[in-house]
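The complex is shown incomplete by one protein chain, all other protein chains being positioned as in the whole.
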Amino acid sequence: MNNNWQRKHILSLEDFTVAEYDMVLSTALSFRSVLQSKTKKVPALQGQVVANLFFEPSTRTRSSFELAAKRLSADVLNFSPGTSSLTKGETIMDTVTTYWSMGANIMVIRHSGAGVPLNIASQLDKLNSGVSVFNAGDGMHQHPSQGLLDLFTICCCLDADNPRISLLEGKKIAIVGDILHSRVARSNIYSLLAGGAEVHLAAPPTLLPMLFKETVNSKYQERLFVHWELKPALEEADFVMTLRLQKERMSEYLLPSLREYHQLFGITHDRLKWCKPGVKVLHPGPVNRGVEISSELMDDANYSLIGEQVTNGVAVRMALLYLIGNYKG
Amino acid sequence: MNNNWQRKHILSLEDFTVAEYDMVLSTALSFRSVLQSKTKKVPALQGQVVANLFFEPSTRTRSSFELAAKRLSADVLNFSPGTSSLTKGETIMDTVTTYWSMGANIMVIRHSGAGVPLNIASQLDKLNSGVSVFNAGDGMHQHPSQGLLDLFTICCCLDADNPRISLLEGKKIAIVGDILHSRVARSNIYSLLAGGAEVHLAAPPTLLPMLFKETVNSKYQERLFVHWELKPALEEADFVMTLRLQKERMSEYLLPSLREYHQLFGITHDRLKWCKPGVKVLHPGPVNRGVEISSELMDDANYSLIGEQVTNGVAVRMALLYLIGNYKG
Partner (left out) sequence: MNNNWQRKHILSLEDFTVAEYDMVLSTALSFRSVLQSKTKKVPALQGQVVANLFFEPSTRTRSSFELAAKRLSADVLNFSPGTSSLTKGETIMDTVTTYWSMGANIMVIRHSGAGVPLNIASQLDKLNSGVSVFNAGDGMHQHPSQGLLDLFTICCCLDADNPRISLLEGKKIAIVGDILHSRVARSNIYSLLAGGAEVHLAAPPTLLPMLFKETVNSKYQERLFVHWELKPALEEADFVMTLRLQKERMSEYLLPSLREYHQLFGITHDRLKWCKPGVKVLHPGPVNRGVEISSELMDDANYSLIGEQVTNGVAVRMALLYLIGNYKG
């Protein structure tokens, strides 16, 4: 596997290089074959400790990281904020340094505040801790492992034996839904643009402000398009990525009703007719059936890559834990 | 160990055959000697993932399954519904397929709704998932591993070196308590009748309706007896199984008071004099001391098999996980 990995933390896809994307994709491919083997485990991180610090709860993502770490033979510590000393007045950084002192080598951090993992990583670096920080979702900022598993899923769909980011060249990919609040969308935009795809965003204006594009810090911005209607985003699209709609958005007056949202932006078999033949649909989960996507489409294996995304999530997280766990600063 | 096991899921004892009961008993016996060895672990399920999905909380049963899985060298994922995406509007089946996609091989499911594990199993089969479902208690329906560990405990009591279901032939077994709401009773009735025992149920009429017998779908129903008094059930009994009394039943007006219940149906040293000499008492736990059973009797090792039941629970669950984990459809 790759020896020339040069990144200690996984914080954001904003500055990922094409070479890095390809390293992740090829390493994930190796681990996917480990997962299909009989033993399913490798001793790659034996003796290392992965601490899951989920300040914002998420069973699904935590389980995926936990399984990835266990299959690399790491020891896993789960931190549950409900019963933590945070309620006792400790700062987040004190919690983090405690886990470092205890022996954690990698900290997987989810937090509702954008930038918290980055801030933790830079403080841990100042302390020469040697600890790697893995952002598992920070506020509306980034969710890099989701972006990379989506990338891996799309690239495997285009060439199962040799997934590489250049496969995205010239593809049209639609991202539909609550773009404004989505860390998933923000991660995907960077990886898809870096791969040469055209990225078309579609959402009602309250969830996709006119100035959204200005906030995207990519040199490939000219391939990023904003739509307040579904059709222009879906026309001739190769892939459609739907996003989870937080029901809280309605009480914030950003949405009229879930029913109206589905009528305007929900993805259905019918609407996929606008796309290229062979179009595939992704969703980061958990899905609101009948809102972002129709229940029938979600369960249609001819179109849906949702199950693949979950399976690939373990392989991609194994790859990333492996790469940062073996990085020698 | 047994190669001719033909069951992929453990859902109910209703249709278990004598051959299957004996396979479970002999496999559990092997694992009990593993537990008494120095190493205590076998690599039987190495690389396999057991997901404990407890939609209804239970530390005791979850710990027993977790330990059984770990001693078979499986990786264990615990799902905690409190912090789950269920609160985010996902269906149970979406949660289940997510864990399948993540790589779970066996799902241990506890749910307050009768039939939920069966429904999940049939949907997973339709998807050709290869996942085994293990019902760890569904509503008032079934709790098969409890039934099998009770069976193992009774049979070991009758012949420690060769527990087999035919040992029940001609034995009289009383089940006392809240039969109506008990999935434990429903599982035990099937196994005990299949083994040739006479099963005598005793409870106040509110907890044991006259028509209860009609709901039992066993060809051996003629050996099932219903009593609204304790004495006829206990007379000459070989084993007395007591059930946990949910204190909620009082607020539902099904019970006058715990004190009165204990006076009429509580098991004590005195009342055991009605039984055969050498009678033994079982309880699935947790016990309300002084309600279902007197505190003194519970702690009397001459009568109580309660500790044995817990110990055997790990061996029986190892056996069942082993059998379904190695079943090739």
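Observations
When the chains are written out, they are named A and B in that same order, and each has its own residue count from 1.
Following the convention adopted for this analysis, a contact is a pair of C-beta atoms (placed from the backbone, for glycine too) under 8 Å apart; a residue touches a chain by one contact, two chains touch by 3 or more.
These numbers were taken from a predicted model, which means no experiment stands behind them.
Remark: the omitted chain is touched by one listed residue; of B:Met93, B:Met140 or B:Val310 this is B:Val310. The hidden chain makes contact, of the residues A:Thr98, A:Thr206, A:Thr268 or A:Asn326, with A:Thr98.
Only one of B:Ser64, B:Ser129, B:Thr242 or B:Ser294 touches the chain withheld from this view, namely B:Ser64. Think of the hidden chain as still there; on chain A it touches residues 46-49, 51, 75, 77, 79-80, 83-85, 88-91, 94-95, 97-103. Interface residues of chain B facing the missing partner chain: 35, 38-41, 57-60, 63-64, 66-67, 70-71, 244, 247, 285-289, 307-311, 313-314.
Here is the rule we use: only the chains that are shown with their structure count from here on.
Each chain gets one centre point, the mean of its Cα atoms, and the points for chain A and chain B are 41 Å apart.
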